[in-house]
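As you look at this complex, bear in mind that one protein chain is not there, while each of the others sits in place.
We call the chains A, B and C, going by the order they appear; numbering starts again at 1 in every chain.
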Amino acid sequence: MNLPHKEERHRLFGSVAPGMKYKPTRKEEMVDLQNLNRDFLFSIKKVGINNVKIPVQLQSRLSPKHQTTIANFSLTSSLSHKQKGTNMSRFVEILEKYRQQGFLLKFSVLHRFLEELSQKLEQEATYLQVEFPWFYERIAPSSNLTGLNHANIKLDISYHEKRGFKDTVSMTCGITTLCPCSKEISEYSAHNQRGYVRMNVNISSSYVNDELNWKEALLDAAESNASARLHPLLKRTDEKAVTEQAYENPRFVEDMVRLIGADLYELNWIKSFTVECRNEESIHLHDAFASISVKK
Amino acid sequence: MNLPHKEERHRLFGSVAPGMKYKPTRKEEMVDLQNLNRDFLFSIKKVGINNVKIPVQLQSRLSPKHQTTIANFSLTSSLSHKQKGTNMSRFVEILEKYRQQGFLLKFSVLHRFLEELSQKLEQEATYLQVEFPWFYERIAPSSNLTGLNHANIKLDISYHEKRGFKDTVSMTCGITTLCPCSKEISEYSAHNQRGYVRMNVNISSSYVNDELNWKEALLDAAESNASARLHPLLKRTDEKAVTEQAYENPRFVEDMVRLIGADLYELNWIKSFTVECRNEESIHLHDAFASISVKK
Amino acid sequence: MNLPHKEERHRLFGSVAPGMKYKPTRKEEMVDLQNLNRDFLFSIKKVGINNVKIPVQLQSRLSPKHQTTIANFSLTSSLSHKQKGTNMSRFVEILEKYRQQGFLLKFSVLHRFLEELSQKLEQEATYLQVEFPWFYERIAPSSNLTGLNHANIKLDISYHEKRGFKDTVSMTCGITTLCPCSKEISEYSAHNQRGYVRMNVNISSSYVNDELNWKEALLDAAESNASARLHPLLKRTDEKAVTEQAYENPRFVEDMVRLIGADLYELNWIKSFTVECRNEESIHLHDAFASISVKK
Partner (left out) sequence: MNLPHKEERHRLFGSVAPGMKYKPTRKEEMVDLQNLNRDFLFSIKKVGINNVKIPVQLQSRLSPKHQTTIANFSLTSSLSHKQKGTNMSRFVEILEKYRQQGFLLKFSVLHRFLEELSQKLEQEATYLQVEFPWFYERIAPSSNLTGLNHANIKLDISYHEKRGFKDTVSMTCGITTLCPCSKEISEYSAHNQRGYVRMNVNISSSYVNDELNWKEALLDAAESNASARLHPLLKRTDEKAVTEQAYENPRFVEDMVRLIGADLYELNWIKSFTVECRNEESIHLHDAFASISVKK
């Protein structure tokens, strides 16, 4: 690849020549800079907007079945090396159009969104990342009282004119872990702590549809393999149950990622996955961490 | 108090009149705006710079006795209602002068700094906030192996030409807490977690001097009253000791702030204090919290 | 004040005597530790739960008029020095009860909430802090296209059996500031940046009611005195208007807090206020900052 000299590169990108002062153009003849058509050295993989926060709708198999949450969007597209710039306002326009319709975050709507974005920008590839808390009711083990928990979800969807869609979903949720070593060596008790599990999952395209219960499946994989689940509301009998359950199910971070990995391995709609567990150790200032990555 | 109308206020603060376009002044006659002298409605309590990060020096009674750490500064001063603006670059100039001399964060140096700032800015009141991690070696209880811990410190010092100095120090440090209720009601074990203690302390001016062991005293107040200390390095016999110690010393957040409060109450150089404890509960997504405030 | 010795204090708070091992109680005779009644050294100012996240409802004079957002709660109460601990689960129970009814965040509901919490906990003082993004539509100045902006709100409400309610509201919102000095001294252009205004306002109790348009009034005080408003969506003609408007209305952080202060001063329902402005300077890594505090 042959690049022009740095001074030429700066001129190509609109710098006033060194030592010169800026001479204003007549504003009546405003150039639409983004549409300039030359060779701008490199194609751009992703260009667009980050950290756009709006309310969105969710459907869930757990209560509340229909919910409004707040989502943080990144919207980007490819850009050919012939084009100087993208049209940032179009990203916001199309997002605003969907928002005014309630923006229900399901695959069919998100795919339509990316196709429409691709057409509006006249780019072959578009990308969407969106993060939001998902809320679900949790019933206490003994008192049966209800409270609200949440997990943090991130959707990472890409669209390419020729290669179609790629759908990746991530969930980060809190769990309790109780240290097997501390239990084994101590006369009584064991250190335990809040840990965070992150699962990052590529969905086989043939299984992607709005009825797939992926949120509930990922949450269950993380929680059912932990020393104990986290609970918003625990009365005394509940707290006894949870404390004892954790002691009966000690887990290292290594145990967590392997047991969760086994559950994800058995889900046929998952093509490949990464599982991480980070324990905010109650005996250290630092965290314990483990991760596995599996391609099926 | 009689305020001019909003449109006049905007003109006073330099807005071009509504509907008009900006007409450039000749740049040879640049006005020094910050030194304009009129009635600008309100005196300003604090104006200056925030989030300035530089390396600083610390002395400590615990090893390492002399250390370099990274500090985040806020430097501000009062501003009379006669003056339009402060001189922001002077804050950086004086900070840079101290930095080039190694900026040792002890009271005598910080007081000199604020006086000098006050003279340079010709303002009656100056303020300094600085936050940094303080590192100290911690020896494991059984193996006697050494590792490095840290606590986060914040100094909040104000100087007034007539009223002199006010010195407030804060420390936030991690500790282990084990739930007394969970211990009491469960057949075995108890939930425990990392908690964070924050102590905010006003020092009696007669006791302020560079030899005061306030860092070590605050750290000890927090740690010696916790279920257990946090440790960077624990071998198996250490982990056994720490696990059992926590079980033998269960603490609610309420217990923590009261016991630490009692220790601070007994320190004669402390005029008044606030103690907070926040437990990152291992059985919940939310935290437990308590605070007390005591004036002696 | 006479404190027992530290070793006695630890025993009072349930530590096993030094050198002894823990001897389990029979769990059938579980003591309700929180209800122990002795002299626990200090009354506690605030004890409760932190970082509880749930969806809530809001009403707004700007579109969308009725909205769901995500709120982060801190709920605390006083605790007499006779009582060892509060009943943490009751905080969650009452929050869950309100959540199931949609929890509309208006003063009348929040006041009822605090009174009910006070009765349930049998404590004389209860406190609520809640933070959430408030969304509002913003129309572009020239194209008239709509997009969604938000400001971050924090409500800080306290209830005392005898002294009643205290209502403090805070808003943090983004604005554009263009530097008057940079404009004055430069041949062309001026540095400008995103700034954040924080207003903290105590409402006169006689004016507190659900119809008070405080959100809209605070937002307008911040935005109408800035160099320019922030916009979610700007087409080319809008961007021209906003760029030129900012240049015609240059503002220091000092100007910002004074002009906003003047607006707040004129609002009769405001008893006292603090205004801060922090500019994320486009020419520095650090921020410029100013604050004023006014009691009327």
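To be clear about the criterion, a residue touches a chain if its C-beta (ideal position, glycine included) is under 8 Å from a C-beta of that chain, and two chains touch if they have at least 3 such contacts.
The model shown is predicted, which means the values in this text are computed figures rather than measured ones.
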Legend entry - Sole contact to the chain not displayed, among A:62, A:104, A:139 or A:185: A:185
Legend entry - Residue touching the undisplayed chain, where the options are A:9, A:61, A:112 or A:163: A:9
Legend entry - From B:233, B:267 or B:294, residue that would touch the chain that is not displayed: B:233
Legend entry - In subunit B, positions touching the absent partner: 21-22, 24, 30, 32, 52-55, 67-70, 89, 92-93, 96, 99, 133, 135, 145-148, 150, 187-188, 232-236
Legend entry - Residue ranges of subunit C at the interface with the undisplayed chain: 149-150, 174, 176, 178-179, 181-183, 185-194, 228, 230-232, 234, 236-237, 239-240, 242-244, 246-247, 280-286
Legend entry - Residues in subunit A touching the chain absent from view: 1, 3, 6, 9-10, 13-16, 20-22, 25, 27, 30-31, 33-34, 40-53, 74, 76, 79, 84-86, 88, 92, 180-181, 184-187, 224-225, 244, 247-255, 257-259, 261-263, 265-266, 278, 285-294
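Keep in mind that, in the parts below, only the chains that are shown with their structure count from here on.
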Legend entry - Innermost chain, where centres are averages of C-alpha coordinates: C
Inset, instruction - Tell me, please, which chain's centre (mean of its C-alpha atoms) is farthest from the centre of subunit C? - result: A
Inset, instruction - Return the distance between the CA-based centres of subunit A and subunit B, expressed in whole Å. - result: 34
Inset, instruction - Can you check how far apart subunit B and subunit C are, centre to centre, with Cα atoms defining each centre and the answer in Å? - result: 20
Legend entry - For subunit B, residues contacting two or more additional chains: 181, 185-187, 244, 247, 285-286
